[in-house]
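The block underneath contains the structure these notes are about, expressed in structure tokens.
Every protein chain but one is kept in place in this view of the complex.
Let's look at chain A:
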Amino acid sequence: MFLSRFRVNTARPGARRLLSSPQAMHAAVMSSFPHILPSDSPQPEAPRVLWRLDQRARAEVLLYVVSPDRPDLTHLVEQAGWPAVADRENPGWQTRPYAPLLDRLAAGDRWAFRLTANPVHTVRRKEGEPRKLTAHLTPVHQMGWLLDEERQKRLGFRVCEKPAGRRLLPEGTTHHKHPHPGDRYELTIRDTRSLAFDKSRGPGARRDKPVTVVTVTFEGRLEVTDPATMRRTLTQGIGRARAYGCGLLTLAPATQPGHRAP
């Protein structure tokens, strides 16, 4: 497995086309792998290509890719990077083997994490109607989706709880007595986006309705409970819309939360 990072040059029209459509970005990411044909559909249990866009500032957009093979992002550099600066030593993106990290995962490890996901559930709006897939729209529901016991067990980690001293709500509940996960867990929601984009631009394609996806970026701390399952989570992703930049969980060293002076 490999972890790659590519900085998008947002001044270029090619970058805007890619950033405005997850469908186009998916195609560009998948084209980085010479051995994967567009007709290939991934095996359900095999590692797959996952990607995510991290936007830190207006002009600082990073594309992260986790993949079974080493990617060649030359076409991305040409369309949406800095091709004149790139040379053999420094091709315009960074790729590192992911295995050292995956092999070292152990139960009880604590990591800071970041995840962009598509939290959904199914609802039946009236009796006798088939259940319909619907996005979670409020932060409390979105957090509840990730904090679900069953889901966390399936993913092989557990979101850490905050120490009592750093909680703000005295009873762990809001004044309506609803428990609030954001106060209890080391978990925040950075970003909620509603994406709507056309799936196909070819002639004869259905143009009537755009694809809509609600994405949420979670950040927080987690504790690994089951290393083998966690490895699968890191290489296969979480939840739906994994082709559209969702489901990639990345880990970073957990630093101690800042203590205030004096």
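Quick notes on this one:
Following the convention adopted for this analysis, a residue touches a chain if its C-beta (ideal position, glycine included) is under 8 Å from a C-beta of that chain, and two chains touch if they have at least 3 such contacts; residues count from 1.
The definition used in the following text is that contacts and distances are computed from a predicted model.
One subunit of the complex is not drawn; among "Carbohydrate ABC transporter permease", "Urea carboxylase-associated family protein", "Acyl-CoA dehydrogenase family protein" or "CRISPR system Cascade subunit CasD", its UniProt record names it "CRISPR system Cascade subunit CasD".
When you scan A:A86, A:L101 or A:V120 for touch with the missing chain, the hit is A:L101.
Residue A:A112 is the one among A:M30, A:A86, A:A112 or A:V211 that touches the chain not shown. One chain of the complex is left out; on chain A, the residues touching it are 3, 5, 54, 56-57, 64, 94, 96, 98, 100-101, 104, 111-112, 114, 168, 170, 188, 190, 219, 250-253, 255, 257-258, 260-262.
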